[in-house]
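Removed from the display is one protein chain of the complex; every other protein chain stays in position.
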Amino acid sequence: MATTSGNQNADDLILSSDPHHPANQICTLCAHFYTLGWVTGTGGGTSIKRDGRIYIAPSGVQKELMKPTDIFVVAEPPRPLDEAQEPGRRGDHRSMPYLRRPQSLSPSACTPLFLAAFTRRGAGCCIHTHSQWTVLVTLLLESSASPDVFEIQRIEQIKGIPASYDRAAGNLGYFDTLKVPVIENTAREEDLTESLEQAMEAHPNTYAVLVRRHGIYVWGEDVARAKTICESLDYIFRLAVEMRKLGIPWMAS
Amino acid sequence: MATTSGNQNADDLILSSDPHHPANQICTLCAHFYTLGWVTGTGGGTSIKRDGRIYIAPSGVQKELMKPTDIFVVAEPPRPLDEAQEPGRRGDHRSMPYLRRPQSLSPSACTPLFLAAFTRRGAGCCIHTHSQWTVLVTLLLESSASPDVFEIQRIEQIKGIPASYDRAAGNLGYFDTLKVPVIENTAREEDLTESLEQAMEAHPNTYAVLVRRHGIYVWGEDVARAKTICESLDYIFRLAVEMRKLGIPWMAS
Amino acid sequence: MATTSGNQNADDLILSSDPHHPANQICTLCAHFYTLGWVTGTGGGTSIKRDGRIYIAPSGVQKELMKPTDIFVVAEPPRPLDEAQEPGRRGDHRSMPYLRRPQSLSPSACTPLFLAAFTRRGAGCCIHTHSQWTVLVTLLLESSASPDVFEIQRIEQIKGIPASYDRAAGNLGYFDTLKVPVIENTAREEDLTESLEQAMEAHPNTYAVLVRRHGIYVWGEDVARAKTICESLDYIFRLAVEMRKLGIPWMAS
Partner (left out) sequence: MATTSGNQNADDLILSSDPHHPANQICTLCAHFYTLGWVTGTGGGTSIKRDGRIYIAPSGVQKELMKPTDIFVVAEPPRPLDEAQEPGRRGDHRSMPYLRRPQSLSPSACTPLFLAAFTRRGAGCCIHTHSQWTVLVTLLLESSASPDVFEIQRIEQIKGIPASYDRAAGNLGYFDTLKVPVIENTAREEDLTESLEQAMEAHPNTYAVLVRRHGIYVWGEDVARAKTICESLDYIFRLAVEMRKLGIPWMAS
């Protein structure tokens, strides 16, 4: 497959017989996420950062059929994008310095959002889903007194979510309240970057940001952590929707 | 398998070791669509046009168990059926000039509808599903003020639907309104052809037509495009049904 | 596996390399039905009649893990059970003249009901599911004006159900009304036989009988026909439950 990069051997970046190589792992994850309803109709995406390189699923491909040769690769930026890039080019995924860029595919508009998780949160994996439960929860919040944060308590599964970025703090406890910030959707996915970063600042311990009428971004130190946090959150959002149908409040009174 | 055609080697039209050959691809797609609930109980169907030939899944077979030898093949008609055929025979799938026609099977009553997508819209693939979400959406519309068109806005997934037949126009934007026309069901599937064609005329940019209490026809330039549009629409219809259960309007006010 | 029968080679009845042999086919079907939620927790069952022999899944086994050696075999009775057997033993599955009876397993209490479909309806396959949609539909009917028959109309999928036992009559049309009789559950499954047979008499064209708070029996001339009718009905019952949640009547007014 034709690619553009300074490196003639850009395919070396993504071809490996190791199933845990990021390029293979993104394909396996996306095929699995398809079965969970997270990346229907080419929606959603996944990115892994490892050894100074960032591997990203392309835009507009059938996620369950993706191949390693479809993967884009970028060098890890030295610092957050708003410092590293010129004004007006901030977070522009079309002008990234790609180490590998498949010519027939478009880079993902999620790219600057994935980079925010990697540079500002030290994440090793970031998952973006269009799960219907995330969309429905943000729709239910829209007309509530507190539209910008999802809150639930006393559900065992919240113990699957880290309490903070301090690993010593462990995960949330059963009597803690899970809070997930919600940002408003924008016309272009890349324009979410600024409000995503603001939500990260305002909620320094969160591992996820919901996007109203759109989906969610979830990250973690590595693939296993990002995936299990994303699964636990999705379980909770689905449960929350069912609770609403049955008239059960999210916050125990 | 015995087939009738002017060509003694009609099986050459459908036997190939290439998984992307239309006859193989229809089988793979139908088995997948079965898992999505789109072709339960022999319902629904799929057709691919390639290199001047049209490949069609038969009627009444278990779609998840279909084999390439079950596929019907027709030559692409030179122009829309209403011009090419005699009055009274218009769109009659029983009298099509089949290049390959398995003797033990019945041609699909969807055939004239698939042909409408190919000849009038230049489609390369057309998918017909009985997805429950399509049926429920048409039922919800039936008693509404605007029963003949489904409309929704401000849902990220509508960005998976093309804005028009002008490829340069790209896909719908988040602030656009997705509109999908609805036609009334008829006793015989082939009798839907005229109203399907009218809906195509009235909504020249649509890639899909809902059929009340029945399902949907979705098409695209090629298999990937038809499938991902169909998936995105199905996601949106399912979401719309859940929104209705939760009292959330489809059109943001 | 030890079996009792007059035939020392009873395993010949169920061992075959042909995937379409009834003993293999029952296992494949049951594994598939498990994924559809039809035979959860050892519930439900399936039986095939072919060449004068009746093959039956055992009671109390995990249906998705069933092996051909688990299958019971009975000779096809010459006439309906109430004539062939002595009073008081009618339909007693424990005293059937088994051609093959695995010693470690219990014969299915569904046996006399399967036999009713074979002897009274000339069926070649009978499927019993505990699908939740069948149970919910019978619960919704329970408090209705017409608790003993499910009726729905103007849903395309009813065209997947035969109109009558006269094959020339074809399937139901879109404007026909699908009717499925409902019988009351009993303490013992085998005690359903009499009311199942009465429902067959009262609804001579039906291919299915719902059992209140329990499930459904569906039959057909062969496996493909029984399975596709069962799938179409299950689709319709699921749709009917969703219609009820959304306030949409089953009978168009």
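Before moving on, here are some points about what is shown:
For clarity, chains are labelled A, B and C in written order, and residue numbers in each chain start from 1.
Here is the rule we go by: a residue touches a chain if its C-beta (ideal position, glycine included) is under 8 Å from a C-beta of that chain, and two chains touch if they have at least 3 such contacts.
Keep in mind the model is a prediction, meaning the values are calculated, not measured.
One chain is not displayed; in the complete assembly it touches the shown chains A, C.
Remark: the omitted chain is touched by one listed residue; of C:L136, C:V149 or C:A224 this is C:L136. Residues 154-157, 160, 173-175, 224, 227-229, 231-232, 234-235, 238-239, 242-243, 245-246, 248 of subunit A touch the missing chain (whole complex, contact as defined above). Where subunit C meets the missing chain, the touching residues are 37, 40-43, 62, 130, 132, 135-136, 139-140, 142, 185-187, 211, 213-215, 241, 244-245.
Keep this in mind: only the chains that are shown with their structure count from here on.
The minimal number of chain-to-chain contact steps leading from subunit A to subunit C is 2. Look at the CA centroids: the one farthest from the centroid of subunit C belongs to A.
Annotation: 33 Å between the Cα-based centres of subunit B and subunit C.
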